[in-house]
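Below you'll find the structure I mean.
With one protein chain held back, the other chains of the complex are shown just where they sit.
We just call them A and B in the order they show up, numbering each chain from 1.
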Amino acid sequence: MSGENSPEKVSMIVFSGDMDKVMAAFIIANGAAAFDMKVTMFFTFWGLKAIQKGNLTGKGPMGKMLGLMNRGGVDAIGPSRLNMGGMGRWMFKKMMKKSGVASLDELRRQAREQGVRFIACEMSCNVMEIGKEDFIEGVEMGGVATFIAEASDSKFSLFI
Amino acid sequence: MSGENSPEKVSMIVFSGDMDKVMAAFIIANGAAAFDMKVTMFFTFWGLKAIQKGNLTGKGPMGKMLGLMNRGGVDAIGPSRLNMGGMGRWMFKKMMKKSGVASLDELRRQAREQGVRFIACEMSCNVMEIGKEDFIEGVEMGGVATFIAEASDSKFSLFI
Partner (left out) sequence: MSGENSPEKVSMIVFSGDMDKVMAAFIIANGAAAFDMKVTMFFTFWGLKAIQKGNLTGKGPMGKMLGLMNRGGVDAIGPSRLNMGGMGRWMFKKMMKKSGVASLDELRRQAREQGVRFIACEMSCNVMEIGKEDFIEGVEMGGVATFIAEASDSKFSLFI
């Protein structure tokens, strides 16, 4: 469906809130954007943590529970393994720094600066009782139809 | 490979048996079907739970273990996080109801009614010693070749 002169697209559903998977998502997004591809990241369920502003605490009981798991914003997200009360995260971050890998916060900022589009899943936001004001600047709200339209027009689409 | 008049396709491998991921899969399937896309869901490994009829208990020792984790059918599947002995599921379902989000069972029924194709992975069924009679009506049996043929002809494919 892509027109003659329109840029090539990449789309991703970021479902996971684990630090390592979110990091992989931003690294792929930044890589594709560096090739001048138009990247759309659709954040849903636990993935909403990745675009939170500071401390993502919802208003309902589930939102409050999420908040408990979310204290400290994007850089406090633990990896999907080896977390061990924060030690895994600490070592992971230390080793990444040593290896010159950007932090989640930096990767996210790079993505924004390269024009990567961030969409928060409306349905998940309703369930978790969080809203646009809980996200960093530039996040759009959108439904699954928005993702499907983008994915149908993308060179590749990933569920992360 | 899509012909001039054939509908556009979407294909998914549903590998996970976690309630939240299965729900995401059905929501995407229903969204794509609403755009008149032809959707194929290929259920494998733990994802087979999502198309079980009542209580999916296999006949071998592994199948029996799966059965223990599966009591109560599709609506008894827990989310991948926050399950806490069923409490996470209970809260999740309560909040979804409040937000007007359909239950897993309803989402699955909608998918069937919209003509979404459900394929159970033959190899996984053999390993887990479960068969066609363990699944809801309309589930086909198929191999990885079936998935690859559909995915190669799809606008996008996801591994969930």
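Convention: contacts are C-beta pairs under 8 Å (C-beta built on N, C-alpha and C of every residue); 3 or more make two chains touch, one makes a residue touch a chain.
On a predicted model such as this, the values are computed, not experimentally measured, just so you know.
Engineer: If the hidden chain were put back, which residues of chain A would touch it?
Structural biologist: 8, 10, 20-21, 24, 27-28, 31-32, 34-35, 37, 80-82, 91-92, 95-96, 98-101, 155-160
Engineer: Please give every residue of chain B in contact with the chain that is not shown.
Structural biologist: 11, 13, 15, 17, 44-46, 60-62, 65, 69, 123, 126-129, 143-145, 147-149, 151-154, 156-159
The rule is simple: only the chains that are shown with their structure count from here on.
Engineer: Taking the mean of the C-alpha atoms as each chain's centre, how many Å separate chain A from chain B?
Structural biologist: Each chain's C-alpha centroid was found; their separation is 24 Å.
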